[in-house]
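Have a look at this one.
Excluded from the complex is one protein chain; the other protein chains are retained at their positions.
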Amino acid sequence: MTRAIIEVDGLTKTFRVAERSEGVGASMRALVRRRYKDVPAVAGISFRIEAGEIVGFLGPNGAGKTTTLKALSGLLHPSGGTARVLGHVPWKRENAYLRQMTLLMGNRSQLVWDIPAADSFRVLQEIYGIPEAAYQRTLGELTELLDLAPLLHKPVRGLSLGERMKVEFAAGLLHLPRVAFLDEPTIGLDVSMQGRIRQFVAELNQRHGVTILLTSHYMADVVALCKRVLVIHRGKLLYDGGLSALAARLAPYKLIGVTLRDGETDGELSRYGEIDKRGEGRVTLRVPRDQAAVTTARVVHDLGDRLADLSLGDPPIEDVIDKVFTTESVA
Amino acid sequence: MIGIYRALLLASFQSASQYRVTMFLYLLFSIIRPVIFLAAWTAVAAARGGTVGGFSAADFAMYYAIVTLVAHLVTSWNAYEFEFEVQHGRLSPKLLRPMHPLHQWIAENLVWKAFTLPVMLPVIVAIAVTFNARFTAEPWQVMLFVPSLLLGAAIQFLWNWIVATAAFWTTRVNAVTTLSDRLGFMFAGLVAPLALLPEPLHTIAYALPFASMIGIPAEILRGGLTPSDVLARLALQGVWLVLCFAGYQAVWRLGLRQYSAVGA
Partner (left out) sequence: MRRYLRLFMLFIGVEAQYELQYRANLVANVLQQAMVIVTSVAAVLILFSYTDSLNGWSIAQMLVLLGVYYVVQGMIDLIFRPSVERLMEQVRLGTLDYALLKPINSQFIVTLRHMRLIQLANVALGLVIAVAGVVRLGEGLGALDVLAFIVALATGFVLVYCLLLVIATLSFWFVRVENLLVIYGAFVDAARFPVDIYPGWLRVTLSSVIPIGLAVTIPAQAIAGRLAPESLALMLAAAVAAWLFSGWFWRRGLRSYTGASA
């Protein structure tokens, strides 16, 4: 078996949290003897990521995504399990490893606000020991891909949120890491800027073969970039596989959209399946996956000429994921 | 007016209790600085075999204990935040209320004093005891100290505001504040009791408002001044109060005109 770029086996992280006590008496007692509770953030997850993959990491807030990313980038020491990234144990934080990876957090800035990004970049060049020629080449490429030229010489505090994110990306990638962990890289950005960043991440992966593990609240990011996703919930891995198979696996139903020329009377469509939603003359039906084709045929047969429009499709991936997380039934 | 003050005091009290730890720590500054000069003058007195210009080590101890108390009671801090308020547009909402912002600042000051005095008093007593202070004031001097202290507080408060209104005209209020602070350091009676300032500093001190803020109340409570000396000093404080009040009114009006002209 060949070595994968990222190998995670039974990774576990348990936080010890002091139990909050209410009332003065309880607080006083807590001073003397504090009670702790073990809160598992990641409860034994395993996966492998091969070189050049872009993998999406999905899960609701508090599912353990950031904890996993922090462990893989070496910021957190796990309570159990093993992990190897590029052959290194991340939490040993060897310089040889740190030089080859990057962690970008969309809501946390690493640049100094008072000075122009170009100056911060010079410092990073020195810290990572990037030779001048390589530095110029990478910076040139990043400048072109992200359209940085007008931004580099302004103090960072004067940039808009989207501009700052582009500069943050460049800062995190100057040393051309082989592995990039992106934690909510598009958070708070407007739609067109999200698109730019997405396009950039794809470019980075294609041109340099950077292996990318990314989390995002925006399904559009995941749909556009990742062929494969990991779904994590309450610290456990629920799913590891292709994005399209995810819908089939997690959502055992399809949606049939029906629009009638003369409109629906007396909720007549409810006999074909559960009504998902009604609006603007259109009714969406939810039917079990294995009966979808038969039901569609029945609709066509029964309603014939009255049909203005008919569609058959998978539910939106957001809804599928959402449903899994709220019902918490492990598929 | 009483109703307004009750509300203002309550609000200041609530915000003060939130930041109490930091507030109490800042008291360290007010305590350590007088101790520094008390220690220095004690060393000078020792080098001269006991007294400096009529001050023995015990007199210095009493004097600086009093200075600590007076400085604490007359000092107002909120003018220092004014620059921030002007530059970040926080002043505008206050100007919209049907009440001069001065009242809020007075209320904040009173609360801060009330809050910290119970901590300051024992510390001051402890300093006085450590340095063997001797209290020599007579009852009439203690009585006249009270109006002098109030005058000092009013003068300092108005003066700080005159300085703070510089924020209407410049973004570098710090330089102006530092100048005022350092003049105060020299001439308010902290570096040395006013009586010990050599000429011409002694004359300059009384010609500036700083002596009227701290040095004069401290001189009166320390005792040793004749009734006519005390009255002359109270009169001087009265003059400074009038001057500062007039000055404050003038710069505040001019400043507001400037502020609204710029638009904030």
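Labels A and B are assigned to the chains in the order they are written; within every chain, residues are numbered from 1.
Definition applied: a contact is a pair of C-beta atoms (placed from the backbone, for glycine too) under 8 Å apart; a residue touches a chain by one contact, two chains touch by 3 or more.
Predicted model, so just to flag it, every value in this text is computed and none were measured.
K.L.:
Which of the displayed chains are touched by the chain that has been omitted?
P.N.:
Those shown chains that the absent chain touches are A, B.
K.L.:
For a quick check of understanding: of B:Thr42, B:Ser76, B:Gln104 or B:Gln141, which residue touches the chain that isn't displayed?
P.N.:
B:Thr42
K.L.:
Which of B:Arg6, B:Arg182 or B:Arg253 touches the chain that is not shown?
P.N.:
Considering all chains, including the one not shown, the answer is B:Arg182.
K.L.:
Looking beyond the chains shown, say which of A:Ile49, A:Ala63 or A:Leu98 touches the absent one.
P.N.:
Among A:Ile49, A:Ala63 or A:Leu98, only A:Leu98 touches the chain that is not shown.
K.L.:
Which of these, A:Gly129, A:Pro150, A:Gly279 or A:Gly304, touches the one chain of the complex that we don't see?
P.N.:
A:Gly129
K.L.:
In the whole complex, what residues of subunit B lie against the chain that is missing from view?
P.N.:
Its contact residues with the unshown chain are 21-22, 25-26, 28-29, 31-33, 35-37, 39-44, 46-48, 52-53, 130-131, 172, 174-175, 178-179, 182-183, 185-186, 191-192, 196-198, 201.
K.L.:
Quickly run down the residues of subunit A that touch the omitted chain.
P.N.:
Looking at subunit A, the ones touching the missing chain are residues 13-16, 70, 73-77, 79, 91, 93, 95-96, 98-99, 101-103, 105, 108-110, 112, 114-115, 119-120, 122-123, 126-129.
One rule holds in what follows: only the chains that are shown with their structure count from here on.
K.L.:
Distance-wise, how many Å sit between the C-alpha centres of subunit A and subunit B, to the nearest whole number?
P.N.:
Result: the chain centres lie 58 Å from each other.
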